[in-house]
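Quick one: structure below, then a few questions.
Complex shown without one protein chain; remaining protein chains in place.
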Amino acid sequence: MTRPALTDERPAPTAGSPRTAGPAATPSARRRRFGGLATITLFLLPALVLFGLLVLAPIAVAMYTSVFKWNGLGGMPSDFVGLDNFTRMFADEVFVGDLRRGLVLIVLSITVQLPLALAIAMLLNQKMRGRAFYRLLFFAPYVLSEVITGVLFTMILSPEAGLANQMLGAAGLESLRSSWLAEPSTVMMSLFLVMTWKYFGFHMILYLAGRQGIPKELGEAASIDGAGSWTQFRYVTLPLLGPTIRISVFLSVIGAIQLFDLVWVLTSGGPIHSSETMAVTMFQFGFKRSQVGYASAISVVMFLISLVFALGYQRFVLRRDTEGAITTMRDQR
Amino acid sequence: MTAPAQAPARTPGHARPAAPVRLPWLRSLSLHAIVLVLGAFVVVPFVFGVVGGFKDTGQLSTNPFGLPSPWVPENYTDILASGSFWRQLVNSTFIALATMVITVGLAAMAAFVFARFAFRGRELLFTLFAVGLMFPFAVAILPLFILLRTLGLLDNPFGVVLPQAAFGLPVTIIVLRSFFRTIPREVEEAATIDGCTSFGFFWRILLPMARPALATVSVLAIVASWNNFFLPLVIFNDPNWSTIPLGVQQFYGQYSSDTARILAYVVLAMVPALAFYAVAERQLIGGLTAGATKG
Partner (left out) sequence: MSLSRRGVVLLAAAGLFLGGCGGQGSTGDSGGGTSSSSAKVTVEWWNISTTEPMKSFWAKKVKEYQALHPNVTIKNVPIENEAFKAKLSTVTQSGKTPDIYTTWGGGVLKQQIDAGLVKDLTSEAATWIADFTPASLQAYQFDQKTYGIPYDIGMVGFWYNKALFAKAGVTVPPATWTEYLDAVRKLKAAGITPIALAGKEKWPGHYYWAYLAMRIAGLDALKQAAIDDDFTGPDFVAAGARLKELVDLQPFQKGFLGAGYGTPDGQAATVGNGKAAMELMGQWAPVVQKDAGKGLGDDLGFFGFPSVEGGKGSATDAFGGGNGFAVGVNAPPEAADFLKFISESANHRQAVEMNALLPVLKGEEDAVKDVNLGVVAKTLAGASGFQLYLDQAYPPAVGQEVNDSVAALIAGSKTPDQVAQAITQTAKSE
């Protein structure tokens, strides 16, 4: 059990197979197959029960209401309207705008927020004084509640006396001053700025954990080979971080599709719907206008978009990770 | 996992523990400089929040970014002196820890199966879990509420803990599965040869080796629970069960709110969650090699 990471020291997978596939292994393999099934059931069941009961069942009920016109009161819905809620949605310019804005947020998250989180994670993985403190600092925004993030940033980005404008003024950058959240043309950029501040810590700690999973020996070996730190990062760290990055991209996209709290406290989707997201529209109709059937329909569409993305992503991107999986069971089949 | 295999293939022999590379002071300085600049971007809103907690609301409005004059430490001291804050802290802590234990426990077991076993329907089941991420929670709250009421879980901490754990499973499983996969198959083979059962491998080898990942998902579960507002709001009527996010409501009125108090309250409420991160962080630094040699 020493140095499991040094794969070159161990017999290659093919070389190892005679040991498990030898004739002596057959009875034990049968036992293990049974044991495997039992293990799978035993290990999976608790999570499945909890998840099925408290997540899947409520979701199924909520989906059911999406084909009704229903104000949420008076027992179960009865006014069946078929797909009317869905056709109405795609005729609504606010909802179509939601789709466009969602896409913008996804693209920005992947191209700006994630690389930033990765860069900071790599920086904070270096040996340096106060590293633990810096990590704590960079993670702190993620711990702060959304509501307070909203309170702080509406004041910082306030058009009249906000800190951002004051600092730009002091730095002689008057031309860059702006109304930030109060202006349809700048609200999305401002929202994304706050989003980055709030959420990059989440991805940072994913990367940190992923970086920890990379054996030190690989980096050392590479540096003995004379690789510079960039080469090391590019050819050793980055590929090894692949699975983490792919998960992080996945969670980031789903998160952008579902984005609600931060928008709600910062702008409530305004001015004039210019920062509204699907989840905000859904909340407006479900809780403010008590059109629960229509709100359910919006959430079904959100769900379908996420699902299509997830399936595609799994099929084309995560597949590589799946193939890398090592399974006792498959060896014996 | 194909690309990384090439990197060690170039290594001559096996790696002797290389002498730790001393960073030249110049490099260390520039490192600090970069981190400090980025850190400033992060820290300014916090400083503003902490200092804002020392003002009264009038000052926050007329002098939002200067130093308080006069300083109003009562915002902090009153909260610390009130019994309800501490009770909410205990409630929040209990709910967060219970949520974490259940989420991470169940998810680790499921992720183990998803990561290291091949069986028919595996990807389908896995996708089923991922589905939980893709539906806005707010819409599911009504059926969930009716269910919890039927189960008699209103005004019961497990009425919050169990749904939180259930909704936390997807992210946790997805992250853990990906980490469990990175543990080389040779480790498992060696364990099997040593006579480890699946459970033994999971418990004695996989979990210790995945400590950074476990620490990470634990932190995420705790933070999610710590800031959860909607579920406790709907489940708890009894103020004895109030959690921190519910407690901060006392400073919101129907028409206006005591923003300075809210800032002070939230600053204080953040401390335990950050402390937990600081503790978990040690696990993050611990890392894979340590875990492996121990196993």
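A and B are the chain letters, set down in written order, and residue numbers restart from 1 in every chain.
The rule we apply is simple: a contact is a pair of C-beta atoms (placed from the backbone, for glycine too) under 8 Å apart; a residue touches a chain by one contact, two chains touch by 3 or more.
Note that this is a predicted model, so its numbers are computed, not measured.
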item	value
Of A:Arg129, A:Arg234, A:Lys288 or A:Arg315, the residue in touch with the unshown chain	A:Lys288
Among A:Gln166, A:Ser268 or A:Gln314, residue touching the chain not depicted	A:Ser268
Residue, one of B:Phe46, B:Phe119 or B:Phe158, that touches the chain absent here	B:Phe158
Among A:Thr39, A:Ser109, A:Thr149 or A:Ser179, the residue in touch with the chain that has been omitted	A:Ser179
Residue in contact with the excluded chain [from A:Met89, A:Leu137 or A:Val151]	A:Val151
Chain A, residues in touch with the chain not shown (by the definition above)	42, 71-75, 151, 154-155, 158-162, 179-184, 187, 267-268, 270-272, 284-285, 287-292
Hidden partner interface residues of chain B, rising order	57-58, 60-62, 64, 90-91, 94, 98, 101, 105, 141-142, 145-146, 149, 154-158, 229-230, 233-234, 237-241, 246, 249-259
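Quick note on the criterion: only the chains that are shown with their structure count from here on.
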item	value
Chain A contact footprint on chain B (complex, rising order)	1-5, 7-12, 14-15, 17-18, 21, 23, 28, 31-32, 34-35, 38-39, 41-46, 48-49, 60, 64-65, 102, 106-107, 109-110, 112-113, 115-119, 123, 125, 127-136, 138-144, 147, 162-163, 165-167, 169, 171, 173-175, 178-179, 181-193, 197-199, 202, 205, 212-213, 215-216, 219-220, 223, 226-227, 229, 245, 248, 259, 262-263, 266, 269-270, 273-274, 277-278, 281, 284-289, 292-293, 295
